[in-house]
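Every protein chain of the complex appears in place save one, which is left out.
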Amino acid sequence: MKKQEYIEYVESRAKKSPVLKNCCFAFLFGGSICILGQIFIDLYTMWGMEEKTAGTTASITLIFLASLLTGLGVFDNIAKIAGAGTLVPITGFSNAVTSQAIDAKSEGYVLGVGAKIFSIAGPVIVYAILSGTVYGVIYYAITAIWG
Amino acid sequence: MDVFLKYLIVFAVGGILCAIAQIIIDKTKLSPARILVIYVCSGVVLSGLGIYSHIVSFANAGATVPLLGFGHLVAQGVKEAVDTTGLLGVLTGGLRATAGGISAALIFGFLASLVFSSKPKR
Partner (left out) sequence: MKNPIITLLNPPKISATYSVVGHKEAEGPLGNLFNEVCDNDKFEKETWEQAESEMQLRAIKGAIKSAGLQETEIDLILAGDLLNQCVGSNYALSSIDLPFVGLYGACSTCALGLAIGSCLYNGKILDTCICATSSHFCSSERQFRFPLEYGGQRTPTSQWTTTGAGAFALGKEGTVKITEILFGKAIDKGITDISNMGAAMAPSAIDTLKRYFQNSSHSPDYFDLIVTGDLGYEGSEILKDLLLGEGVDIRKNHVDCGLMIFDREGQDAHAGGSGCGCSAVVMACDIIPNLEKGILKDVLFVGTGALMSPISVFQGSSIPAISHLVHLSRG
């Protein structure tokens, strides 16, 4: 059997992930995390924070909770069911950082934790800043031309 | 009733954004890390085109909590910084706007590594 034939054969018979079920859970968990975020935002605004600060503080609260659950060894069990539902919200970013930090601990705090803490979450920051920079240049050029 | 509707929209929009990512993960060979990169870049693009701020004012946390919101935050930060400081803002705006989240993840992650150890999995 040729390579290509074999690859096609394998793909045709491999059991697929249950997309519908995964989607429902991703929807439910993802939606719930967003609601939790909204509750924090509303709570912080009620306590007198301005809108932007409340938003940032709410994000930080979610990051803290995800980090704590990761440390307690609970997050991965939730994520197993939730899939993208915990991955796509800011909680997934936090989990990627914390899980890597805990994991790298055995290699020390400088070359382990320090060097590896962003090895999973890093791409998100890199490409957010990169695309932000591209956007900034375009925006600057447009405003410079049309004023 | 208004509050209920607002929360319903938050739930629906946030949920849909996650469900779309789940479909891409399950249906394509893209790894989760790539999906997140795509999401965050899409956030920047949608924000740059002026679309995402409408979604945010409609769905609030439903649009800001998913990673698209992270991209939106970067784009918004860059835009504001360019408006106030000119070209230099291209370099300072993005990180400044997201500094809180990134630092929080870093610090909580580091603290967690002091307190916790990884556990055997079953």
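As written, the chain order gives the labels A and B, with residue 1 at the start of each chain.
Quick note on the criterion: a contact is a pair of C-beta atoms (placed from the backbone, for glycine too) under 8 Å apart; a residue touches a chain by one contact, two chains touch by 3 or more.
Source: prediction; values computed, not measured.
Colleague: If I'm reading the header right, one chain is hidden. Which shown chains does it touch across the whole complex?
Modeller: A, B
Colleague: May I ask which residue of A:Gln38, A:Thr56 or A:Thr98 touches the chain that does not appear here?
Modeller: Hidden-chain contact among the options goes to A:Thr98.
Colleague: Touching the missing chain, which residues of subunit B?
Modeller: 25, 29, 32, 118-122
Colleague: May I ask you to list the residues on subunit A that touch the chain which is not drawn?
Modeller: Interface residues of subunit A facing the absent chain: 1, 3-4, 6-7, 9-10, 13-17, 22, 70-71, 73, 75-76, 78-80, 82-83, 86-87, 92, 95-96, 98-100, 102-104, 106, 120.
In this text, only the chains that are shown with their structure count from here on.
Colleague: Between subunit A and subunit B, what distance separates the C-alpha centroids? Give it in angstrom.
Modeller: That pair's centroid distance is 8 Å.
Colleague: Tell me, which parts of subunit B touch subunit A in their complex?
Modeller: Residues in contact with subunit A: 6-7, 10-19, 21-23, 25-27, 32-33, 35-37, 39-41, 43-45, 47-48, 60-62, 64-67, 69-71, 74-75, 77-79, 81-83, 86-87, 89-91, 93-95, 98, 100-102, 104-106, 108-113, 115-119, 121.
Colleague: Which residues of subunit A touch subunit B in the complex?
Modeller: Its residues touching subunit B are 16-17, 19, 22-24, 26-35, 37-38, 41, 55-60, 62-64, 67-68, 70-73, 76, 83-85, 87-90, 92-94, 97-105, 109, 113, 117-118, 120-121, 123-125, 127-129, 131-133, 135-140, 143.
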